[in-house]
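Every protein chain except one is present and positioned as in the full complex.
Labels run A and B following the written order; every chain starts at residue 1.
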Amino acid sequence: MLLEAAERTAITPIPAAKLHAFSYLSDVLSPVWNLPHFDGVVLKLDNGPYYPDIQRELDRLVVRGLVEVRKLRYVEGTYEGVRIDGDYSLNFTMNRLSPILSALGCESPEAAIDPRDYEIHCFLVELASALATIPSDQIHIAATVDATYANDQVDTSNIIDFESTNSDDKDLNRSVAATRRFQYFLPEGSSFSPGERLFLYATYLGKRMHG
Amino acid sequence: MANPKDASIPGVNDSDLASSVLDYPAQPLVDADEADRFCNQIRRLADSRAQSNWPNENSGDSAVFVMVKWPRSVREELSSVLGSLESVLDPQANLVPLFGRLFILNRDGSRGFVASLPCGTKDILDWLENNGLDRWPVAILWRQKERITFRRNATSDESRWLDVRSVMPKTTVDNLLKALSQFHEDRLVTPGSCEGVWMKGREAEYVPSPTPEKAIQTELKHSLGSWFHGSVKAESEDKTSVGRIDIRLLVRDHQAQGLRYWAIIELKVFRSFHHPTKENQTPQPVSRNKNVEAMRNGLEQAYAYSQDRNLDEGFLEIYDLRKDKSFIIEAQPDIEQYLKKCGKSIHWNIRPLYGSMADYRKFYISNA
Partner (left out) sequence: MIKFPLFRRINIYDYGLFPGASGDRQLIFDFSPNVSLIAGVNGLGKTTLLTMLLRSLTGPYDLKESGFPATLEAILPKAPVKLNRAALGFFAQRVADNAEKSRMTVDVSFGEDVLRVTRSLRNMSLIALEIDGVPLELESNEEKMKPKADLEKIQENKFQMILRDLMGVTTFVDVLIVLHYVVFSMERRRGALWDGHAQRQLLRAILLENDLVEQLPVLERDASQIDGEFRRARAEANKYQKELQSARVDAQSSPAKRAALRAIQYALAGEKERLEELMQQVVELGERRKELRQNLERAKHSRAGAQAVVEKQKFDMLFELFPTADDAVTLTLARILADEECLVCGADAKKRRLEIEQQLLHKRCPVCNSTFQTLEHVVPQNNLEANRLKRFVKEAEKAETEERTLLLELSTIDNERNIAIAKMEELKNSIRDKSDKVHIYGAQTLEPKEVHELEKTVDFLNNKKDQLAADSAIARKRLSDAYDSARASFAAITGGISDAFSDAIKKMIAEDARLVRGQPTAKMMQDGEPFKVFGFHVEMTAADRSGKAERKHPDDVSESQRELVDLAFRMALLDVAGRGSGCSLVMETPEASLDAIAMRRVGLALAEFSNRGKNRLIVTNNLTNTDMISSLFGGPSQSVNLMDDRCKQILNLLEEAAPNEAVKENREAYRNILDIALSGN
């Protein structure tokens, strides 16, 4: 679904680092769309987020022909060992692709195996569109300036756990708190929709990246 | 504006958030449907190029922009027909030449691919259809005419015209009134351009849909957002249970570091009939008093809202869906009385809608 959203936004082929960053931002920002977190936890690394599970899934999709990879390579990991890298995109020549994407909720709630996946997909597409506005396509850097990831109280190599089990713990997910705070710059009675909040947050990330 | 009582977020600078909000009017129409969103983005692109006198252009009078679901997939499909397609990244910022070219873009018009136009502009719709691109919204930009023709898809009969502005309209009352008038002319005066106003198939009988206000409200919101793009946030709020619908327009307020209200528009409709519960049922007539009441309420609300939000002027747009428009509602005594009291601060307009082209020609064109 992440890749499909990236295809719609035309940011493919997308390097692994950016895809992982997109994945992180979708996890941390999912409450903006009233969705639960996908993981709620990420290891803070100097070069931005990386999800071994997602990478493993990508590798499988590559071999199964649903995903294409170019410039497959191994790069030095910032935490342990090395990690695989490459530029990923959907393989449109694969006949099974369309029905699979439909079943995953990329077309309509009716065609999805789980109708909730359609909502997730809408969210991912909007987030990808918002991130596509970031200057020079520096999505992987955007994740490192994200309010939750950049929390300077958490040093690199530490886990950031932003899944809150306690409603008082609003400090956990500063990114969502920031998207809520946009509201305070509006007059009373006016509001931002979830999609608008994602775009505003992408603008905010752009500002953080470029001073 | 920013509530100082509410604790700011650690590590997040309020001034960064505020300046992001100030940039809000540059966002796409995030809540519009994909076609409208795309159309607005192309207009934005065209306006900005016109304002800098069409930089980097050589020849050609038209450019074609097609929104597709997966631009890369379309590129792969078209490469056998068009040869290699160049990547396009943020055409608004990067000043790629537009004319004489066919753009395959995402819904925000921000990324995709471009090739030379494969045929004359008049044949482009057929070409798109022949090449499997007939499902997608298409905008054609005309340099000489300074217009955009927009179709929700290449085979649609309906098309919309949008002016390209070499000078952006400022946020003035006159311009707002002009935008409202234009919206009425382009989208509402005849049936078919704005879905959801009339009951499908019974437009000529002047039978409205169950919620014509809602349909008009959504279209008007996006239309005003597009008209004043870059300077206005248009938003709507529906409280249909009490019949109140309004559109709010916000502009940047650099001093207060955020957005502030610029204008509030109340929408009302006059109608001859209620929406029938069954498809072929004869619709129940709406009393004259009901329409008078609608206007009175509209005036009162427009006034109350503008006062409430500290605005000098209010706007009331009444869309007249009546079959027989001869009864002059604004001339009724209590309306006249109300207009005397607060009319100066309310800009109100009654805009006629016709259920058929014949009526439109008969009553509107001839009167004009």
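Keep in mind that, in the parts below, a residue touches a chain if its C-beta (ideal position, glycine included) is under 8 Å from a C-beta of that chain, and two chains touch if they have at least 3 such contacts.
Fair warning: this is a prediction, and the values are worked out from it, not measured in the lab.
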Option touching the unshown chain, where A:Arg64, A:Arg96 or A:Arg116 are the choices: A:Arg64
Chain not shown, touching residues in chain A: 40-43, 50, 52-53, 55-56, 59-60, 62-65, 69-70, 72, 74, 77, 79-84, 86, 152-159, 161, 163, 165, 171
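Keep this in mind: only the chains that are shown with their structure count from here on.
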Chain A residues within the chain B interface of the complex: 7-12, 89-90, 92-93, 126, 129, 132-133, 137, 147, 150-153, 171, 174, 177-178, 181-182, 184-187, 189-191, 193, 195-196, 198-201, 203-204, 207-208
Contact set on chain B toward chain A in their complex: 1-3, 6, 8-12, 14, 16-21, 23-24, 27-28, 30-31, 69-73, 76, 89, 105-108, 110-113, 233, 235, 237, 248, 250, 257-261, 309
